[in-house]
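Complex shown without one protein chain; remaining protein chains in place.
The block that comes next holds chain A.
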Amino acid sequence: KQDKRIRVSQPLTRGPSAFIPEKEVVRANTVDERTNFLVEEYSTSGRLDNITQVMSLHTQYLESFLRSQFYMLRMDGPLPLPYRHYIAIMAAARHQCSYLINMHVDEFLKTGGIAEWLNGLEYVPQRLKNLNEINKLLAHRPWLITKEHIQKLVKTGENNWSLPELVHAVVLLAHYHALASFVFGSGINPERDPEISNGFRIISVNNFCVCDLANDNNIENASLTGNNFGIVDSLSELEALMERMKRLQEEREDEEASQEEMTTRFEKEKKESLFVVSGDTFHSFPHSDFEDDMIVTSDVSRYIEDPGFGYEDFARRGEEHLPTFRAQDYTWENHGFSLVNRLYSDIGHLLDEKFRMVYNLTYNTMATHEDVDTTTLRRALFNYVHCMFGIRYDDYDYGEVNQLLERSLKVYIKTVTCYPERTTKRMYDSYWRQFKHSEKVHVNLLLMEARMQAELLYALRAITRHLT
């Protein structure tokens, strides 16, 4: 056990990500003046951190990402600067993302935050503590947020939140939950040079390394060693995927699916997402690892309450009978945007641009192939994430998800969006073997934004209901 921990504390690979070889990222960086400019302009830490480096594989997106992040952390907004960073810490702590926590602990102190708060939640004002409930729900089961939660927070009293403040906080929470997904999903390494050691940094490295090593050690008992390891197999896999995409795009609906059929497909997808991971997690987390997990989280847990609260499958809660969220009834474009922009001006435009950017981003390539229309694939990814949060699009045939997303990819998606802290390099490697790393990062961006939008939709819908 001891030696395992020693090995853990050194990053497995050099470079910004544990999953992606350094040269992949660096090669892209050296040529990119634009990235450096963006970092100068918008980075709050004043340097090129690992997240930015990995994201810079998609410069177009990076710009809108940094702009919106900079706006919510540094520009005019209802919340004081230290508050913003503390909220980011609280959000990241829900997923035990020590990378983001460390980053914001530093910034929290730099913006004049009270160091005592970093000792844990007992030391912060009641007002911030009140955010806990919504943080917890938003991170793991956003569909449970009701207008009562909002009412409780804005109810007049000593520690009440004004609506603009609350919206700001919600945007920050959603942003950092989603960013935690990206961090784990892309295996972001801890920053190499923690320049100030202020005692509040969390000393452990990211969890995924722990899992990683564990998996490498017991490679023989890992269940994921599928039989389709061969390159030939994965090549044909790719071909098949492209074939299916083409078919979906060209002749749509050869057989007219009935409405019942469509509904069942959605339900099926929901249900299936339930099995998708449970089996794997069991195997990829032998008991020894869980213990490790506990050790690691103890540092983080001072920022959260109720650490046992986690994602629960939307599909499983049949008995509670929560209605499916109909996407058409509360869309980001029509409703979410208007509300958010009204209460926290301009963030709406920035988020809107970011969502649009990520949804439309394409290079028309797939692995080695060029001139491919990836619209269906991107839409499947986006909608699959929303499906796991119980958001249904009337105009989408969930059968497509099944055809386009292979099982290992579903495992990965589910893990990254629902409990990112359990992501392993194995999961990352096991899907889409032929694809480039930049394409996998693209997938991560999609997952991250889809998750953020889902959380925002639930939270904003609750606020709207509170208002009416």
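Criterion: contacts are C-beta pairs under 8 Å (C-beta built on N, C-alpha and C of every residue); 3 or more make two chains touch, one makes a residue touch a chain; residues count from 1.
Everything that follows uses one rule, which is that contacts and distances are computed from a predicted model.
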Chain left out of the displayed complex - its UniProt protein name, from "Leucine-rich repeat-containing protein 49", "Eukaryotic translation initiation factor 3 subunit C", "GATOR2 complex protein WDR24" or "histidine kinase": "GATOR2 complex protein WDR24"
Listed residues A:K155, A:K246, A:R342 or A:H369, member touching the removed chain: A:R342
Contact with the hidden chain (one of A:R74, A:K129 or A:K436): A:R74
Contacts of chain A with the absent chain, listed as residue ranges: 40, 43-46, 74, 81, 110-112, 252-253, 256, 258-260, 262-263, 326, 328-329, 333-335, 337-339, 342, 349, 352, 360, 394-395, 464, 467-468
